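Here is the structure we will look at, set down as structure tokens.
Note that this complex is displayed minus one protein chain, with the remaining chains in position.
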Amino acid sequence: MKKIGVLTSGGDAPGMNAAVRAVVRTAVHGGAEVLGIERGYHGLMHGQVRPMGAASVGGIINLGGTILRTARDSVFKTEEGRRMAARVIEEHGIEGLAIIGGDGSFRGALELNRTCGVKVVGIPGTIDNDILGTQYSIGFDTAVNTAITAIDKIRDTSASHDRVFVVEVMGRHNGFIALEVGIGAGAEAVLVPECGRDLVSLCRKLQAGQGRGKMSCIIVVAEGAASASDIATTITQITGIETRISVLGHIQRGGNPSARDRFLATRFGHRAAELLLEGRTNLMVGIEMGQVVELPLERVVAGRRDLDTSLLALVEVMSI
Amino acid sequence: MKKIGVLTSGGDAPGMNAAVRAVVRTAVHGGAEVLGIERGYHGLMHGQVRPMGAASVGGIINLGGTILRTARDSVFKTEEGRRMAARVIEEHGIEGLAIIGGDGSFRGALELNRTCGVKVVGIPGTIDNDILGTQYSIGFDTAVNTAITAIDKIRDTSASHDRVFVVEVMGRHNGFIALEVGIGAGAEAVLVPECGRDLVSLCRKLQAGQGRGKMSCIIVVAEGAASASDIATTITQITGIETRISVLGHIQRGGNPSARDRFLATRFGHRAAELLLEGRTNLMVGIEMGQVVELPLERVVAGRRDLDTSLLALVEVMSI
Amino acid sequence: MKKIGVLTSGGDAPGMNAAVRAVVRTAVHGGAEVLGIERGYHGLMHGQVRPMGAASVGGIINLGGTILRTARDSVFKTEEGRRMAARVIEEHGIEGLAIIGGDGSFRGALELNRTCGVKVVGIPGTIDNDILGTQYSIGFDTAVNTAITAIDKIRDTSASHDRVFVVEVMGRHNGFIALEVGIGAGAEAVLVPECGRDLVSLCRKLQAGQGRGKMSCIIVVAEGAASASDIATTITQITGIETRISVLGHIQRGGNPSARDRFLATRFGHRAAELLLEGRTNLMVGIEMGQVVELPLERVVAGRRDLDTSLLALVEVMSI
Partner (left out) sequence: MKKIGVLTSGGDAPGMNAAVRAVVRTAVHGGAEVLGIERGYHGLMHGQVRPMGAASVGGIINLGGTILRTARDSVFKTEEGRRMAARVIEEHGIEGLAIIGGDGSFRGALELNRTCGVKVVGIPGTIDNDILGTQYSIGFDTAVNTAITAIDKIRDTSASHDRVFVVEVMGRHNGFIALEVGIGAGAEAVLVPECGRDLVSLCRKLQAGQGRGKMSCIIVVAEGAASASDIATTITQITGIETRISVLGHIQRGGNPSARDRFLATRFGHRAAELLLEGRTNLMVGIEMGQVVELPLERVVAGRRDLDTSLLALVEVMSI
């Protein structure tokens, strides 16, 4: 393969730059040219491309966000949008594309492959960690670390004021972030979209805790399960206990990538570029049982990863 | 003076523990006994006191929050509340009190002195930095650093997605945090309660920026000036530009104190204990023109520090 | 099982407190009493024990080091030393012991089991990550993150001054830390004890880089491979290029545990306590292929984990 394009798509995630760097350097090392495509599929449709040499990705492994920028574009989802992209691909002689993003981006990749035959390999990059076929996606570890560090700060106030805090973390459709954050932050309860929530027994637990002098408390809630504000209001209504809320929001999405995200992103980007150099297509790289693997994109986009809800029992034991 | 009490009152602030440590060790070094009073004036009224030796404050200089805990108590504001406190003071033979908190706490200290003659010295501890007579209060520097670090992360996403973010920081009555955060984070605009806000010209500036390719932007707003959500909505209404919001909230209040807050708190606590050992009263320690000073509490509680709004012009120049 | 002891042994590692917390709360939840043993086997020999309830491990999940303290004691390696420990175990009615440490500590655990029949379960806690039978040990992830964050800072100076830096990281016998740090920090070369080092070709690479304008460079060396100072001197001798060194040292061992270390430690401590409650012995808990597993301590202490040196090739490709 002589020319490889690389793009980032969907929500940004810390470690995307490390993946871009790994794709570029592996491709250059393998003798291919690389084109960086800006703003994901939007830029692909509009020819926003620039050549990237080994030096162009120096000093970015530690930066959050994505130097290629990212965007969502509804036009690309149409036949016409994909034809625009195909024309740009043809004009520039792009033979293979490394797509860093989530499952929506991978669906687009498959469509693009169908449209013009360009080889596509996906790299899972999303803080949500819900992509089928990989235990971790790029950005998740950083997001969890950021949220835990934030809750460590909140706990200072919680403990100093004997207060109950409800902290809302990201996770519109699942509780991956909430669960690991809750366990790592030592939360007294974790609410995830995957499980019904029993606020009555939670309230009973809070009251029992206060009965024996445990006045401060952290409850972690995934945004997809409920809003912090609703949970806090309900707790106060049932128990009369004063509560405070914190919505961590976008800070979870940025920041310098953690060690693990850099390591993962580097290995993913490296393997993805190797696969393209070998002329393979319609694959995603992932990590399963500690090994970097590749698997068909078709299978990846067929579903979502399920949360291991058995770990919620661990939260229960840890918060006695 | 033979026996000194120390308490933290009002909202917790990073560095309060460093101040407690400095009070305790200075007093012990000066030959006095120290009693730690828990939960501020609430604990004082209810006799929640414990003896503190030099070793009892080991390993706390780096901890956020306050190991003495803090509380607000409306009963203390009554004559009856202060009599309860006076009884506890007499019972335990407390001759002097170091009060770490804000101006509300200092008003209470003056009342307490009037009630029972206990010597009182205040140590300014509040992230708001609005206490008259001191350039800095304990916790402000940490809060500003925390907010800036958070906005650094948000900027990753802002830049990657070409997005306008409105970030709400603490500051119910003033813009101290907002202004220093805005300058340090390189914000494109800062809205503070002290100044009327001209959203129309802000919108014009945003549009002009977008016209020359500057798509991403951070606007910092003090909670007392407006809600992030209101500002974001208005910007979208006027300009059609998509916005995102982030409310930093309680993370600004906790966390390990910064170097400056530890240094300041240590010097404040040291001087406060020295003043009590000398039998002085109704004073606050502060920092003015780089020097630790003492000044009458009466003067401190007579007003609030004013923000140097001329620095808003600096934001303007920096965001061209 | 009615009474469980828990101790930390060998070098401290971030996350040990999270593991202690998980052992204590799981045991209490399972109806057992828990004794905390201070200063590892040293404290066990000298009866330095204290009862630990669920509340005694509150607020420690985020603390580095170990609240139980740790020590090395050569006496415990003697028959007499183990008899002293056995007497303390008998006196206090300790039926099971959770030992958090490395393979030396696990050898001691097996000897102790032989001496007096106490049930023992090991929890891998060492930043070195070289324990057989577990992909990760507690503290490794934090140590790698700390080192990478430090090198990010050094790179600021390296890039600003166009300088070559040689950075020495921990790893007396292996290159686990060096390899992940090198990849995550984007190092131009990594030297590990497992592989002979070819300084001549490294020098050629440095010179080639400088020829095309790449003046700054980070070389990561495991302390067991060479000293930073020796490598730097040799590079200067061969190439004439000025170098700087940095020995990261003990900062790698402390600090608040990372998300992953807290998660791992909590799961390890939980499982270890469960195993003891079930009356099992001579096991270590570990993580393999993403799952928490248990395996015979005999097998664990029979060797050391090997580094996947194939990843060094990744460093080569990434540093073109």
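Chains: A, B and C, in written order; residue numbering restarts at 1 for each.
Basically, a residue touches a chain if its C-beta (ideal position, glycine included) is under 8 Å from a C-beta of that chain, and two chains touch if they have at least 3 such contacts.
Bear in mind the structure is a predicted one, so any value in this text is a computation, not a measurement.
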Could you tell me which displayed chains border the chain that was left out of the figure?
B, C
Full-complex contact with the absent chain, from B:169, B:183, B:220 or B:272:
B:183
Which chain C residues touch the hidden chain?
8, 12, 14, 39, 63-66, 69-71, 146, 150, 152-157, 159-162, 165, 244-251, 253-255
To test your reading of the contact rule: which positions on chain B touch the chain that is missing from view?
21-22, 25-26, 28-29, 54-55, 58-59, 61-62, 135, 141, 144-145, 148-149, 152, 155, 159, 180-181, 183-186, 213-214, 256, 258-260, 262-263, 266-267, 270, 288-290, 314, 317-320
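One rule holds for everything that comes next: only the chains that are shown with their structure count from here on.
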Min route length, chain touch network, chain B to chain C, equals 2
Per the centroid of Cα atoms for each chain, what is the distance between chain A and chain B, given in Å?
35
Between the Cα centroids of chain A and chain C the separation in whole angstrom comes to 28
Multi-partner residues of chain C (at least 2 other chains):
none
